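For this view, one protein chain was removed and the others were kept in their places.
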Amino acid sequence: MSEPLITPDDFHRLIAEEAPYAAWLGLKAERIGHGTALLRLPFRAEHLRPGGVINGPAIMAVADYCMYALALSIDPRGHGAVTTSMTLNFLRKTTGRDLLAEGKVLRAGRTLAFMETFVYADGETEPVAQVTGNYAFPRAK
Amino acid sequence: MSEPLITPDDFHRLIAEEAPYAAWLGLKAERIGHGTALLRLPFRAEHLRPGGVINGPAIMAVADYCMYALALSIDPRGHGAVTTSMTLNFLRKTTGRDLLAEGKVLRAGRTLAFMETFVYADGETEPVAQVTGNYAFPRAK
Amino acid sequence: MSEPLITPDDFHRLIAEEAPYAAWLGLKAERIGHGTALLRLPFRAEHLRPGGVINGPAIMAVADYCMYALALSIDPRGHGAVTTSMTLNFLRKTTGRDLLAEGKVLRAGRTLAFMETFVYADGETEPVAQVTGNYAFPRAK
Partner (left out) sequence: MSEPLITPDDFHRLIAEEAPYAAWLGLKAERIGHGTALLRLPFRAEHLRPGGVINGPAIMAVADYCMYALALSIDPRGHGAVTTSMTLNFLRKTTGRDLLAEGKVLRAGRTLAFMETFVYADGETEPVAQVTGNYAFPRAK
């Protein structure tokens, strides 16, 4: 089993320097393995939508950054990886809780990686959303 | 041709009162028709990701709220409509510009509506992203 | 744990009578539980595409009928369930082998069910495709 190419501390440093939105969200990598990651999005009232439940963009953000951490964990070109497509399936409403995104790489090719992430509300067992994404690595120069 | 059920002013009032994230983003409805909408997301540096381009969550947010405006425009139950699934295809990178989301309803059923939104960088002609979403209306009580 | 509402024999009878395409494909339900199913699509040369690999429609068909079996297994309205959206991620090429679709229900609501299916080539451990689908149940009369 391979070692991840980045640690949670590396990830926090990267988003502090280059991803102000992730920093504003307070995203925290709880665990990064080689092709696996667990990210936490702290609850804040700004994430509520009409009806008082956590909105789609918050769920998307924690899933997207989780998959970015996955790209960084497996490939030295991860820093420049971009999402080419993403599908979100919203399964349950939640509110008032942190979100946890648990992701893994299902396929890592030379050009594209495919990942799946389940988003949970902290303390609940059934997922809030299931998210898949395709990421493209930049070509070697 | 039917009239839209809400105006841009109604939409701005709704997000000011119940959608603090959309308010924080400064989302503005430029035009709402019956089943059509054009929303603007003003550029801000917080939307940049590593590499200096506008990030996925910003693109997702403007598309999601555009489709929420579409749901409100066609159905009196729109306020409680929820996204059941969304697919985003990211087509081009952009930076330093407002985003415009131009959406329309492709199918409105009793329970589900299906919508498509193209996201553009203001002043560019090729879309940044193509987004589709399925929205479920709450059952009448 | 609940019992499935149909058995593999029920499923074979249904497709023999009402789903001639599934019958032509020779689809076989190897196992049906409550919200879980394993279907087999026998290999045939008709499924090859340019390059000599199994084509997308064959992969889609076994996944779609697997998710139809899932709908039948959990809900008495399953017979009339329809796919509202489906996303397929193609992960690896394969050829010359039966396909196995292993699916489960991730969320069963009053109106919609959400399912995930992995498609494998028989004898291989890494999936050929990951497929998700949303199915709508007809309203009770």
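Here are a few things to note about the model shown:
Per-chain numbering from 1; labels A, B and C assigned in written order.
Just so we're on the same page, contacts are C-beta pairs under 8 Å (C-beta built on N, C-alpha and C of every residue); 3 or more make two chains touch, one makes a residue touch a chain.
Only a predicted model underlies this, so the values are computations on that prediction, with no experimental measurement involved.
Although one chain is not shown, part of subunit C still touches it, namely residues 14, 18-22, 24, 45-51, 55-58, 60-61, 64, 79-80, 82-90, 93. Interface residues of subunit B with the unshown chain, by the touch rule above, are 87, 89, 91-92, 106-107, 114, 116, 126-127, 130, 132, 134.
As for the chain not pictured, it touches subunit A at residues 84-85, 87, 111-112, 134, 136.
Following the convention adopted for this analysis, only the chains that are shown with their structure count from here on.
For this pair, subunit A with subunit C, the centres built from the Cα atoms lie 29 Å apart.
Taking each chain's centre as the mean of its C-alpha atoms, subunit A lies 22 Å from subunit B. Among the residues of subunit B, those in touch with two or more other chains are 84-85, 87.
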